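Yeah, one chain of the complex is gone here, protein chain that is, but the others are all in their spots.
Here is chain A:
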Amino acid sequence: NSHLEEVQETSGHFSCVDLSFLPDELTQENKDQSVVRSKHEIEENCKTQSQPSRLSLPREKDIGLGLISCSNVSNSHSHLYPGDDDSVQPSLEKPNSMPLVSLTPMTPMTPVAECSGIVPQLQNIVSTVNLACKLDLKKIALHAKNAEYNPKRFAAVIMRIREPRTTALIFSSGKMVCTGAKSEEQSRLAARKYARVVQKLGFPARFLDFKVQNMVGSCDVRFAIRLEGLVLTHQQFSSYEPELFPGLIYRMVKPRIVLLIFVSGKVVLTGAKERSEIYEAFENIYPILKGFKKA
């Protein structure tokens, strides 16, 4: 259980944890509150029995094998506090009680992949921010080298920077969309750079309501998948139309993520507002896909 040792090494203090992807307005009090809130959520999670997006594996069977139940993955181990070792949720009776360490309560910083050993890679982050001032797009297109403005085609300036390699759509209302970053922090840094460019051009640009709107991740399960079989057993969530698209579109309910599953075993996950949703969605789909490995 080497990955569990890694869990123990990552300390339980928040100070060394990178929380920069959190929304700007989150203050210390809010952080504590959300910590308490998420602990309650986990307790509820552990007790729920039926979740449509997960395999209905009997919990006892998993625990009998000494494994952490896959169906409780992203919440269970990472959110319990040190000192709670004995007061572990009753439904998670583990024969070998492993001391559980707390990581950041909001999202695991280094996600521990217990069941699959695969971590989805983030490929694209889309975020929005309000610069809170009216902008003269013609002036921006004239003064900035990295700007494109074609009002007949699209009513916004398309600006690009090299580091982090991103593209921004800047509207005359002062709203901006930033795409192409590979992490939430990079997206925020890029958005700040665009805001600085706009500031340097003489506009009183601010940086309000930065929000990550969408995150896209991808990974490879490294085995071929019988999509026809998957659409039969998970009909209410899947849509597989080979006449239109080679992949299967799986709309997971909890978390609300859309997955594109291909015959080669590559999986694309999108629709997340937080990184943890992508990891959780993948941990949910992995056992389902493994069921179709040998067909």
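Keep in mind that, in the parts below, contacts are C-beta pairs under 8 Å (C-beta built on N, C-alpha and C of every residue); 3 or more make two chains touch, one makes a residue touch a chain; residues count from 1.
Here is the rule we use: contacts and distances are computed from a predicted model.
Only one chain is not pictured, and the protein name UniProt records for it, out of "Transcription factor IIIB 50 kDa subunit", "NADH-ubiquinone oxidoreductase chain 2", "Transporter" or "CDCA4 protein", is "Transcription factor IIIB 50 kDa subunit". For chain A, the residues in touch with the chain missing from this view are 18, 20-21, 121, 138, 142-146, 151-152, 161, 163-164, 182-189, 192-193, 196-197, 200-201, 222-224, 226-228, 231-232, 235-236, 239-247, 262-265, 293-294.
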